[in-house]
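One protein chain omitted, others in place.
Labels run A and B following the written order; every chain starts at residue 1.
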Amino acid sequence: MGTELVYAPAPESRATVHLRGSYGLFIDGEFCATRDGGMTTTTNPATEEVLAEVTHAGAGDVDAAVRAARRAQSRTWGRMAGAERGKYLFRIARILQERSRELAVVETLDNGKPIKESRDVDLPLAAAHFFYHAGWADKLRYAGYGPDPRPLGVAGQVIPWNFPLLMLAWKVAPALATGNTVVLKPAETTPLTALLFAEVCQQADLPAGVVNILTGAGDVGAAVVAHPGVDKVAFTGSTEVGRQIAAAVAGTAKHVTLELGGKAANIVFDDAPVDEAVEGIIRGVFFNQGHVCCAGTRLLVQESVADTLLAALRRRMRTLRLGDPLDKNTDIGAINSAEQLARVTALAAAGDEEGATRWSPPCDLPRTGYWFPPTLFTGVTQAHRIAREEIFGPVLSVLTFRTPGEAVEKANNTPYGLSAGVWTDKGSRALWMAQRLRAGVVWSNTFNQFDPASPFGGYKESGYGREGGRQGLGAYLDAAY
Amino acid sequence: MTVTVPSTPSTRLPGSLADTLASDASLRRFLHGLPGVDEVGANARAAALSTRSLKTTAKAAALDLAITMVDLTTLEGADTPGKVAALAAKARRPDPADPTAPAVAALCVYGDLVAVAKRALAGSDVAVAAVATAFPSGRAPLEVKLADTAAAVAQGADEVDMVIDRGAFLSGRYGRVAEEVAAVRAVCAGAHLKVILETGELGTYDNVRRAAWLAMLAGADFVKTSTGKIAPAATLPVTLVLAEAVRDFHEATGTAVGVKAAGGIRTAKDALPYLVLVGETAGADWLDPTLLRLGASSLLNDLLMQRARMARGRYVSPDDFTLD
Partner (left out) sequence: MPRTEVRKTYKLFIGGAFPRSESGRVYPVTDARDRFLAHVAMASRKDARDAVVAARAAVAGWSGATAYNRGQVVYRVAEVLEGRGAQFADLVAAGEGVSAAVARRQVGAAVDRLVWYAGWADKVAAVLGSANPVAGPFFAFSVPEPTGVVACLAPQSSSLLGLVSVLAPAVVTGNTTVVLASQRLPLPAVTLAEVLATADIPAGVVNVLTGHTAEVAPWLASHGDVNGLDLAGADAELALSCERAAAATLTRVRRPSVENYGDEPGLGRLSAWLETKSVWHPAGR
């Protein structure tokens, strides 16, 4: 009885995408060849196909970019009325909306994330960040930073591979709105949407040097951070690199904000709305293949409902579709690189070794590309590596608790503090928990919700500084410190 | 296609669940002890399911499946034997130009037109469903509602679509709601019983979940969203809550109760997400006319149009399909 509705392949078309064979660096309003760097390639992690040749910037390129940013800041951008700056940002926002289908496809090709996510989350949010910050450009006197807050100057920004265009928007939009100019280094494995963003800047007639894009690996990021011409450093990435950056800017006048790793607790109480909690757990850890700093990677479930909840969770996990990221029905895409896959695989193996019980729904993994099935570990305790270390993959560790107090204790028992989730039908409990969780973002009865109007950032070793909201502007203004 | 043989309600509940029917208080404890539904989360899940993309072979299969799930409906004061006969002809052969188009599941009419419908559908597999129990308001004494039901069954109705007493539900008289469902169930004898919850009047998804469980505990073979006479009628989130309820009831008792989404489903684009949603939530077993129905009238022509478009490779005119 019953017919399985087999979803036929529903691939998004690549016809809107026109990639160049080779990309230079974007410095001072133009694409240019490297002065002293080299060339490399970027590949599609789902197929291992080479997408384009891109430049690996050299130290001379970094210097040229910073100098271009400085010129633009002191002569043009920093002197421009806020209302005029805002209008450039509105233009950029509009162009992102217009080109959003094309950009979503490129993001999926370069990153491996499902097209459903690039199309429905990454692109709309990226445009929204530019819209939101465009409106602040001429309203800074109302933002709580004094009557005439001034920009810091040149911002050096290094972003990760998990939400390439969205992380670019989180960095560039507030920096520009507040009158700074930018040298941005996208991640080594995901340079393409940043390079297309450079085209968007040209289409918006953004003055030369306001945005500069340098592609390359970690060494380029380090060079940007270390350059004496950079006044402000903004980094999103691993806690390990965050520590290095904090050390590198010590003793300088550089302002710095860091958005680092996490090991968020997703706490489910016995009175939680079960079906929605299951969705929230899924969204919390399998969205974007778990490549999310604020992912809910530790499920803390109240012991009295653990069995029921886990049964519902496993049932739901069986409906997750893993495969071609360009297929509109794919829920779980490719792991971003061979290196990341190796890390996830190794940590999952540690879970087995330490005695936790691994489970994944049956899942056909494609033969090329980098793939890891959605995975659940039960019988996990606080001391296990998979409960303490950030895996950055679709792996959920399940622990139990008895009382709200114990849940808070376990949730906070980590060097990280980026986010947390609380699932309960009782409003006062949600708020009591929110007050006590040492995390920069607390989601109650939801998870992984983002909005440019809501500040985002971590406690403790998840970093410092906030992005988004009125509070996020302070990182780019002289008045805040 | 065959109609499910309804199971007898008294034998299908395990003891613990059967005990809940003892009183308003015990029903209240049980129903209010069910997990709540977060409205925002449920809306988001339904919206996410509606982004599933059905293309090519999947779409063709889904369109045909949807046609077999249609309860082709006419519930107007102005209905006549002529109108019912015309609709019956369409029900058995929906596409005049294409005999491969499947027949619908049932013809849904007011109780006093059942005999006409049965004659018109003789020799086909299309069932006759009758609305009963003072449809749509349900505001009448129980004797009247039972007489209404009995008359329809006597004329040969294969299926009965009853309405619950929403006044009783909203004032906490759960026992009364259950009694009425059970009483109607008994009068139905061999006919299968769909219980209309009128979700648009229930106010919250928590209430939809409770009403669904109440109907199932009392013997429903199908839970149905709406009469189609008020707005909102069927919506994806409300149907999600019903799909979850039938899934959980099956897990608790082994009995599969069907889901009918009725009212406001006008186009194939509206309808196919219901199949996706129920299939992914309750399971593939529910993707069958014995467990999933769509109550609609103009929907059928749009399903046929989409079907014809896929077959012919071009857009088609509404004039190619009959208005009955």
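The rule is simple: a contact is a pair of C-beta atoms (placed from the backbone, for glycine too) under 8 Å apart; a residue touches a chain by one contact, two chains touch by 3 or more.
The shown structure was predicted, so the numbers you read here are calculated from the model rather than taken from an experiment.
**Student:** Given that one chain is not shown, what are the shown chains it touches?
**Tutor:** Looking at the entire complex, the absent chain's contacts are A.
**Student:** Taking the full complex into account, find the residue in A:46, A:121, A:134 or A:195 that is in contact with the omitted chain.
**Tutor:** A:134
**Student:** For chain A, which residues reach the chain that was dropped from this view?
**Tutor:** 83, 86-87, 90, 128, 131-132, 134-139, 142-144, 403-405, 427-429, 431-432, 434-435, 452-453, 469-470
Basically, only the chains that are shown with their structure count from here on.
**Student:** Between chain A and chain B, what is the gap in Å from one C-alpha centre to the other?
**Tutor:** 44
**Student:** Where on chain B is chain A touching in the complex?
**Tutor:** Interface residues on chain B, with respect to chain A: 35-38, 40-42, 44-45, 51-59, 61-62, 65, 244, 275-276, 279-280, 283-288, 290-291.
**Student:** Taking the touch rule as given, give the residues of chain A at its contact with chain B in the complex, in rising order.
**Tutor:** Listed in rising order, the residues are 1-10, 116, 120, 271-276, 279-280, 319, 328-329, 425, 445-446.
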